[in-house]
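Missing here: one protein chain of the complex. Every other protein chain is in place.
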Amino acid sequence: MSAGTSMRVVEPLRALRLTYRVVLAQLVTRGRLAALVLVGAVVAAVAAAVGVSDEIDDPLEAAVRVIADLGFTALVPIVALVFATAALGDLRDDGTLVYLWLRPMDRWPVVAGAWAAAVTVGLPLTVIPLGVASVLVDGGGALVGATVLAGVVAVIAYSALFLLAGLLVRNAIVWGLAYVLVWEGIVAGYGNIPARMSVRGYTRSIITSRTGVDLDLGDLSLAPSVIVPLVAAAVALLLAARRLRSMDIA
Amino acid sequence: MSDARILDRGYRAYEGSRSGVAGAVRSVAWHTVRSILGLGRKGRHKVFPVVVIVIGFVPAVAFLAIAILLGDFGDEVRPEYWEFFNFSVMAALVFTALVAPEAIVRDRRDGMYALYLSTPLTRPTYLLAKVIAVAGTLSIITAGPALLAFLGYTFQGLGPEGVVDGIWVGARVVLAGVAISVIYTAVSLGASSLTDRRAFASVAVILLMLGLSLATALMVDAAGMTESLRLLDPLGTPLEIPARLFGNRTVEYIDIGTLPVVLANLGWLLLGAGTLVYRYRRLAAV
Amino acid sequence: MTSPPMTSPPVTSPPVTSPMVSVTNVSKAFGDVVAVSDVTFSVGPGVTALLGPNGAGKSTLFRLMCGLTPPSQGTVHVFGVDARRNREVRGRIGLAPQQDALFDRLSARRFVELAAETHAIADPTEAAARALGFVDLDPAEAKPVGAYSKGMRQRVKLAAALVNDPDVLILDEPLTGLDPVQRNRMIRLFHDLGDAGKCLLVSSHVLDEVARLGSDVLVIAQGRLAAAGDYRALRSLMDDRPHRIRVVAEQPRALAAALLARSLVDGVSVATDQLVADTSDVDAFGRAIAPLARELGVRLREVQPLDDDLESVFRYLVERR
Partner (left out) sequence: MSIISTAGLTVQFGAHRALDALDVHVESGVTGLVGANGAGKTTLMSILLGLRRPSAGNATVLGLDPVTQGAELRARVGYAPERNVLPEDMPASDFVKHLAEVRGMPKDEARTRASDALWLVGLGEERFRALGTMSTGQRQRVKLAQAVAADPSLVFLDEPTDGLDPVQRDEMLTLIREISTNFGIDVVLSSHLLEEVERICDHVVALDAGRLVADGPLAELVGNDEGVTVELVEVADRPDATAAVLAALRERGFDVRLHDRSAAFDVVADDADRVADAVRDAVADSGARIGRIVRRRRRLEDLFEGARS
């Protein structure tokens, strides 16, 4: 109990790494992985089927449809939803957040570490099957590049948004599901402003701008379609750090 | 003082008969139906199930109204009984994904499962009660619109001729609705038995039913692959049952024989029910 | 106990040692529900038991001390600062929360190591092994803590709270789920830490446990601090009621008559082998009973106050009866 021990603090980068490791260990369960790998495999299989088919008039359009409809409306948001809402939300709900909170550490590295963990699981589960799908679907190099780019941007953005949601509300996964199905799936189609407020609008814009195939909502040029979601992610993470500082811990 | 007696201390022995396992199943099933529909609970719990059921009936009522208003002129647009089953499929999906998992996931979270198993119920009889409750409620959505059409047509004199014919039509409508409901219930409860979190169960049911439906549709329509792939669609395949019962085929399944359709439906039923039973056999009561 | 670098102004009681935890006029409401109401106290080294009925605000008070939730009014200081705002002071607190929540997929060693790492302990592995040793757990056990029994999880929680050698230890129901042997070991450990100058605040709702934790208690009832101090001393403050004492003796009738004759008791009831006396002067009674028994040739088997135990104090404070 010397003066030296009382001054112990954990440096931010170390705090980030510690959070990252423990959140990753909590997130990666065999059940979740198996289920979502299976979903990715189905997407890739459908892509392969479309790729080898010779009964299609416009192969590129069919290919883009598979990637956009299956990949970016279902696979990416749901994978990000499952992991990002759990990243800090599960810790808060079950009462383990205190083991990262009551520590000589800053708040932002905890948020950043948890987000990095969610992205670490989310990326391979989405970008690999979608990348494979974009190759199998035989839509050309532009589609592969667009798919990977849009996948990375989408996972980063969805993960940050859903992580914040996990800290703000209970049952974040149900709210997130409603956002994905109702807002992005239905409301976004009815106007410019809702479209600009859905990640889906930007991922579709990336694909449209790189492949030239017209998609609903996909009417932005490449630069803003990449930058806006990344900025949104950063803002969401800042808000999450503020929330973590001010919230009640069980 | 000899007539001083203590009459009742508020708790008595029970000498009557007990209803046994059948009574227990009945009680749990009825209780589950009530909690699914939010009966006896606060208003906000009723909103969602009621909305789902209403949504299920809206298209059927609209078609029915048009068909009846047009009378004999409506022969062309008047849907057949089996076609009414397609009108409520979205409502059935929402029910299957968001409402049905609650029927078993909740019991595990709030301790009722352990309590039920401490009664004459066993794991199989408990699950039987749950399936009866969920499939029974879901049947309102699946068979309801067609039954409504059956009644509407009959009152308008457009229905089946004679009592025997009437019973035959009604029986097929109910049978088809129950069959669809049982298969959806099996898939939903099978998925729900894999997780303790209702949200994950909902995600799983959505991915399974909607995801496979989209995927098989893309493979058949966009990639031009064999139509038999549609049998892997747990959302659409059960809807083929009413069509076949009424001697028709839907456009999507036009080239598929009735035997494969029956086998595929049986497959989904067994897959769901098998998962459910397997998981619960291993689930400790306390 | 070396005094901490940032010294707080003393709050209550004579400032002999500066308090390690001080709670000043603190209230906490969740919506319209008042959980803690205008509580003031301070604690220094040693074991202090926090006692109160369920829902009285014990856990809320602990959460306030750790900064897990801010007070609606008043201040809560640990070593003079607010743990919610001050990063350094969080490194000097050890908390075993009430909820049975751990990172279920980690082994006990990894879990406690993580606690050490997040406290910036130089050698986390060694610190974790030592802390697990305190609570009788095997650091080599590879099983994840999710597969542990409740009692083992409780001990993992304790080990994690001890691993940073904290100056202030806040233990919310730490003895729940432990077997009798382990309970005694833990109580001894708490006393050793208290003797070494640590400040331990331990809540419990089992009076038998609290009585063994030591005599210093804080009694919380309905969100207020109902009493603080040595519970035996608290009993002596309950002046408005006579002490009731049971004496098991041969010839209780003779003993009772003598007690009444000398005005040592206000009332007495006698049975075949014992008497129960009410007295307002417990000191005189305690001094006189043995000589009197010898004088009468009465064999004295037991002398047992019936209401100076913690339970009576608790009932008096909490239920006002």
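Letters are used for the chains, namely A, B and C, taken in the order the chains are written, and counting of residues starts over at 1 for each.
Basically, a contact is a pair of C-beta atoms (placed from the backbone, for glycine too) under 8 Å apart; a residue touches a chain by one contact, two chains touch by 3 or more.
What you see is a predicted model; the values in this text were computed from it and never measured.
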item	value
Among the chains presented, those that the missing one touches	B, C
Which residue of C:R87, C:R105 or C:H205 touches the chain not shown here	C:H205
Listed residues B:N86, B:T122 or B:N248, member touching the removed chain	B:T122
Residues from chain C at the interface with the omitted partner, ascending	52-56, 149-152, 177-182, 184, 191, 205-208, 214, 283, 286-287, 289-291, 293-294, 299-305, 311, 314-315, 318-319
Contact set of chain B toward the excluded chain (per top definition)	9-14, 16, 18-21, 23-24, 27-28, 31, 40-42, 45, 106, 109-112, 114-122, 284-286
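FYI, only the chains that are shown with their structure count from here on.
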item	value
Pairwise touch network: line, ring, star, complete, or other	line
Chain at maximum distance from chain B, centres defined as averaged CA atoms	C
Chain pair bearing the highest count of C-beta contacts	A-C
Contact set on chain C toward chain A in their complex	1-2, 4-5, 63, 66-69, 79, 83, 87-88, 90-93, 95, 97, 99, 101-106, 114-115, 117-121, 160, 164-165, 167, 197-198
Complex interface listing, chain B residues touching chain A	194-195, 197, 199-200, 202-204, 206-207, 210-212, 214-215, 218-219, 222-225
Chain C contact footprint on chain A (complex, rising order)	1-3, 5-10, 14-15, 18, 22, 25-26, 29, 94-96, 98-106, 248-250
